[in-house]
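Removed: one protein chain of the complex. Kept in place: all other protein chains.
A, B and C are the chain letters, set down in written order, and residue numbers restart from 1 in every chain.
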Amino acid sequence: MAISGVMRPGHCQLRVLNLDESVKFYTEVMGLKHMGFDAQGRAYFKCLDELDHHSLILRQADKAGMDFYAFKVRDKATLEQLDADLRAYGVATERIPAGEMLETGERVRFTSPTGHVFELYAEKTMVGNGLGFEAPEAIIDGRRGISPIRLDHWQIHGPDLDGSRDLFVKVLGFSLVERIKAEDGVTDVAVWLSCSTKAHDIAFVRDERANTLHHASYLLGTWEQVLKAADIITIHRVSMDIGPLRHGITRGTTIYAFDPSGNRFETFCGGYDFYPDMPVITWPFEEMGRAVFYHTRQLNERFLTVVT
Amino acid sequence: MAISGVMRPGHCQLRVLNLDESVKFYTEVMGLKHMGFDAQGRAYFKCLDELDHHSLILRQADKAGMDFYAFKVRDKATLEQLDADLRAYGVATERIPAGEMLETGERVRFTSPTGHVFELYAEKTMVGNGLGFEAPEAIIDGRRGISPIRLDHWQIHGPDLDGSRDLFVKVLGFSLVERIKAEDGVTDVAVWLSCSTKAHDIAFVRDERANTLHHASYLLGTWEQVLKAADIITIHRVSMDIGPLRHGITRGTTIYAFDPSGNRFETFCGGYDFYPDMPVITWPFEEMGRAVFYHTRQLNERFLTVVT
Amino acid sequence: MAISGVMRPGHCQLRVLNLDESVKFYTEVMGLKHMGFDAQGRAYFKCLDELDHHSLILRQADKAGMDFYAFKVRDKATLEQLDADLRAYGVATERIPAGEMLETGERVRFTSPTGHVFELYAEKTMVGNGLGFEAPEAIIDGRRGISPIRLDHWQIHGPDLDGSRDLFVKVLGFSLVERIKAEDGVTDVAVWLSCSTKAHDIAFVRDERANTLHHASYLLGTWEQVLKAADIITIHRVSMDIGPLRHGITRGTTIYAFDPSGNRFETFCGGYDFYPDMPVITWPFEEMGRAVFYHTRQLNERFLTVVT
Partner (left out) sequence: MAISGVMRPGHCQLRVLNLDESVKFYTEVMGLKHMGFDAQGRAYFKCLDELDHHSLILRQADKAGMDFYAFKVRDKATLEQLDADLRAYGVATERIPAGEMLETGERVRFTSPTGHVFELYAEKTMVGNGLGFEAPEAIIDGRRGISPIRLDHWQIHGPDLDGSRDLFVKVLGFSLVERIKAEDGVTDVAVWLSCSTKAHDIAFVRDERANTLHHASYLLGTWEQVLKAADIITIHRVSMDIGPLRHGITRGTTIYAFDPSGNRFETFCGGYDFYPDMPVITWPFEEMGRAVFYHTRQLNERFLTVVT
């Protein structure tokens, strides 16, 4: 049966140091479509192929990072049910009225054990991808920059990884797909969770720094587009992190770089499809190099330590 | 939430005219792994990347075509529930005992309005893909022939398309993703249905010939592998149908050819991900050319008429 | 040693039925750069990656087809030498003064045995590809339409194939790379000739229709770009011929369509590198299907018969 419950990452609100510079970056380099501003001055963006009004909101602030991460759920009944389930689990929830965010219905907001603020919502205006739903063309032409297909997932860091993992699995219906164990062979240092057939919709990493963002990730269609993303990053002199490379975890092929505020982003392609009858894949601590960087099989200081 | 209910196409039993020749074809040209024979003389195959014991069974017979199409469901409770739902809907079901098919649990069998025989099952031995579930490698080497990732879907033909469509949507939890309308603009001549985030797990086409198979489809990872499939088809002088090409429907890129018994198969890549908040895509009758053959925008006699 | 003598196809002058429509087509769909018009009203174009001022000239006329085909030669001394060699071989030559064609030096013009008009030239203004020659970027961004790398070769038809073949091999220093034999097993019905390490810089096909053009061909970088060309062709409703496909001859992967005047063009990728110590590859007449259409292994009426 098609996805029910929590469906996918829906939007996220990113703090940027200079809004004008960031609007330019996300439009020209990332190739997102700028959908406008709201009364609070927040800038809204969607990927060209996305159907909903926006998936990225930028808010100017003094410190980079992510304000909150939102998932779209199947319908209003699901939203109500999940709100009740969260509260029954002991998680305080808050309602953000419809319209507080442009084109978005009521949001149920809560804070996870790792300190991250999450939202669930059921309604966002569907603006379409320009192709329509009657005998559509197969491609969207006139793309610029990296031009990913959609906001795909986030990797976020915080101390109580077990708490966030359990919340997502037990209450929000996520499945554990892959995990890296600590040296003790028991404790999870990182988990990849899916609410779909994607290898992951979110990843948590144990880190003493609560409520931090490792990266927001956008989907590309092919390995050739990962190369193009790398080339675009270079011609625009974007601050590079690492790539092109393949991850052992999820098998995805990817490149990481930093937006003008130092928020890390990923543009990736591939990986296997997850079905819930698949056993969890476990990486012992000593295999972390190959897990993260399948080709070099070594960890990278910046990749491990920089978060916003 | 991850897939529940009906998860994916699980296995199908194909009638072949010469078993030895077909075992050779599916091993050397398709690149499947031959898992052995059962006491009835049926040959079992899996794609290298698949985790379950088999997805294709060959049975020697006088006439090509497909005996039955099976979907794997989430668990035994789901199997029981769907069996009850089918009967409540007026569809007679039959239980095939565990073990009748190697390594497979009990199957619930029913016949659809289009005359096709379907099965649902919850259990099949997981033999793995050779990579294991601890710090696995990212690729399976030593592949031969076309070597697809998995059995992906089928396109099947029969008269009561509405009946099968309604059964799959109302009882089995499938979603309607795309449809082609008849000249009257109302009647469906073809429907693409998904039980996952795939653009389709099965497609039905209206055809006076009940219980026929248009093609069984296998997934490839990239457009480059579609080219390789086409080259493999040529070097083995496999009977070609059409491709490489792109479909307007689902946007998948693909090639079609015939196995030694004349059963059509497809090896394809790509297409968008389906979420249940997406509107149905509709193709008017006059757009059928571009819907099926996006590049040539014309239909092809053989593709429209040959079924087994 | 690097290419000497005749180096590569340099420019060609194509007759189009409607200049405005064609300028739009070659700019928006083909993605060439329009370099302007001359006093005669001819429109000039270059591919983005090409360094010289232009490779395609359009001249409005009542009948589609190609006025002439020009090769760039190594230097003026080579030009003089080839002029002398042609005349010594019995081929009348004519000098077209520098500047008759914008930004182009003196041209030596002659007519081949198949009736085609050829030119040789040594000088054309180098305008560059926008990247410069100091620490250049690796990609040109902002491409539109199909956007090929360069004009690559032509396939042209005429009766005295042997005459044109011998002229190109004996006088112009081309190498015979591949050939298709007639049913008699002796006569060449088609030849692929190279003046470089390309599998061909020109192909001649025996045809009672003298001085005709089968196609002008442009190079793409990858098979993925061939798919994109096919998609671009569809979204612009360009008149399709055939593809994506692979040729047995040269192994190139390609797609063919028609410009608004009915002139066939090809956008292709790949093929092996030719070195002059390679034996000629010969295709018997009965293998012509696989030679031309490697996957379908069958000839196509329109592809065989339509020329301009």
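Convention: a residue touches a chain if its C-beta (ideal position, glycine included) is under 8 Å from a C-beta of that chain, and two chains touch if they have at least 3 such contacts.
Keep in mind that this is a model prediction, so the values were computed, not measured.
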Chains still shown that are in contact with the chain withheld from the display: A, B, C
Residue in contact with the excluded chain [from C:29, C:43, C:70 or C:195]: C:195
From C:113, C:158, C:243 or C:270, residue that would touch the chain that is not displayed: C:270
Absent-chain contact - pick from C:3, C:77, C:98 or C:304: C:3
Sole residue of B:55, B:211, B:234 or B:267 that reaches the chain not shown, by the stated touch rule: B:234
Of C:28, C:49 or C:188, the one touching the omitted chain in the full complex: C:49
Absent-chain interface as seen on chain B, which is shown: 137-139, 141-142, 144, 222, 224, 228, 231-232, 234-235
Residues in chain A touching the chain absent from view: 223-224, 227, 230-231, 233-234, 240, 242-246, 253, 255, 290, 294-297
Positions on chain C where the hidden chain makes contact: 1-8, 49, 51, 72, 74, 126, 133-139, 172-175, 194-198, 221-223, 246-248, 251, 270, 272, 274-284, 287, 290-291, 294
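Quick note on the criterion: only the chains that are shown with their structure count from here on.
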Topology of the chain contact graph, where touching chains are joined (line, ring, star, complete, other): complete
Farthest chain relative to chain C (centres taken as mean CA coordinates): A
Rounded Å distance, chain A centre to chain C centre (Cα mean): 47
Whole-Å gap between the CA centroids of chain B and chain C: 43
Centroid spacing, where centroids are CA-atom means, of chain A and chain B in whole angstrom: 32
Shared interface positions of chain A, touching two or more other chains: 137-139, 222
